[in-house]
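One protein chain is absent from this view; the other protein chains keep their places.
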Amino acid sequence: MTTESIKWFWYSSPQTFFPLAGRIARICTVLAAVFGVAGLYTGLFVAPTDATQGEVYRVIFIHVPAAWMSMFLYVVMAFWAAVGLSFNTRLSFLMARALAPTGALFTFIALWTGSLWGKPTWGTWWVWDARLTSELILLFLYFGFIALQASIDERRRADRAGAVLAIVGVVNIPIIYYSVKWWNTLHQGASVSFSKAPSMATTMFIGMILMALCFWAYSIAVALTRVRCEIAEAG
Amino acid sequence: MLTASRTLVRRDLLLALRRRSDVATALLFFIIVASLFPLGIGAEPNLLRSIAPGVIWVAALLSSMLSLSRLFAGDHADGTLEQLLLGAAPLGVVVASKTLAHWLVSGLPLVLIAPLIALQYDVAADLYGVLALSLLLGTPILSIIGAIGAALTLGLRGGGVLLSLLILPLYVPVLILGAGAVEMAGAGLSPSGQLLLLGAMLIVAAVFAPWATAAALRISLE
Partner (left out) sequence: MSEFFNMGGYAFYVWGSYGVTFALLAIEVVVLMKRKRETKT
């Protein structure tokens, strides 16, 4: 065992990770606030009004970053699940468990804002386009993960069963996405698509990136705080 | 390994035949669900003809899901499952064999009965073949993927409903491809793309899913 491998696993012990998580969480809280202010300012004030959609397109500054986060967090969750199953490190499972609620929340936000964007733009509260439908299924995947872990009393089994489910889920996400995309083209009757978003002025793009960074920092802060609570509760 | 597989399949089929009512109820469920839609939506022939592939597929999906809890529950209750875990046969083979037996008893009958439902919905005659083929390719995938869920939720309180919540998102691609194949054929286009994709999914699922199911079984039985 080389010195390098010892260092890697140094922080996989909950005790050593606890203070580190606290430090990172605090930094990320500040980062989230900074990025959030910058993103909101850019999105609500700097970015110009869209020619076709008017002011309502500004929902995009929440909708798209939230959707990005919802998918990213699931992948990260599955990553920690895989690490947990491979190395049998308890902390990895705690990370996966801590990420799920935040991931589900962003998925819901993506759906909610998508709906509120769809109503004035396309006339209906729900649009069965490929991305929104895939987001809906992603929400079910999150709920399944949370429900499975909640229904198993024995901690170790809950961690590992959830991990298997998360990995099976992440493998399926591309398959689900492409099949839904194909399904959408088949039923071209509902030919509404969020890919017909306003062509990106640079400021719009910057606004989205800033909000995405804000959500990312927020997620890290929240997840690490949750992990600290888990570690403290486990005693 | 093949003897183990053959023995397991035969054993599971025998056990299923002894409890014919379990098998029959899943089939009846399939028929009843498919019959509910016209009652809810109205029996206008054009409407029924257009929703038929989707309805039949959804009914097959739900019926498949209902019968999944039987897959491991019986063996788990009398301790056979633990013996199989400790036995010489690789757990993946055990899982695959049990899933095959399960499909023969719960999935294949759906394929055979579907034309009757299609008759109820006045589906065009040339679509029967595609419908049956899509179900023939699709129902094994449902059983194979469903086995993962059955293994994960083994012995849990939430049981069947939790299983549904876990499995349904994973079923979506199969549903889309299966119903889509029939709809393509109905529109005069070739369904071969969807059917080939279903075939590919079946092969990939058959190779990889038993491994995930075996891991899930070990986790559930620790």
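Letters A and B mark the chains in the order given here, with residues in each chain numbered from 1 onward.
Rule of thumb we're sticking to: contacts are C-beta pairs under 8 Å (C-beta built on N, C-alpha and C of every residue); 3 or more make two chains touch, one makes a residue touch a chain.
Note that the coordinates shown come from a computational prediction; the quantities given were computed from them, not determined experimentally.
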item: Partners of the unshown chain among those that are drawn; value: A
item: Residue of A:R58, A:R131 or A:R157 in touch with the missing chain, whole complex considered; value: A:R58
item: Option from A:I109, A:L141 or A:I220 whose C-beta touches the chain left out; value: A:I109
item: Subunit A residues touching the omitted chain (full complex); value: 44, 49, 54-56, 58-59, 62-63, 66, 101-102, 105, 108-109, 112-113, 116-117, 119-120, 218, 222, 225-226, 228-229, 232-233
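Following the convention adopted for this analysis, only the chains that are shown with their structure count from here on.
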item: Whole-Å separation of chain centres (CA-atom averages), subunit A against subunit B; value: 31
item: In the complex with subunit A, residue positions of subunit B that touch it; value: 148, 152-153, 156-158, 162, 165-166, 168-170, 172-173, 176-177, 180, 183-184, 201, 212, 215-216, 219-220, 222
item: Of subunit A, residues touching subunit B in the complex; value: 85, 137-138, 140-141, 143-144, 147-148, 151-152, 156-157, 160-161, 164-165, 167-169, 172, 175-176, 178-180, 182-183, 186
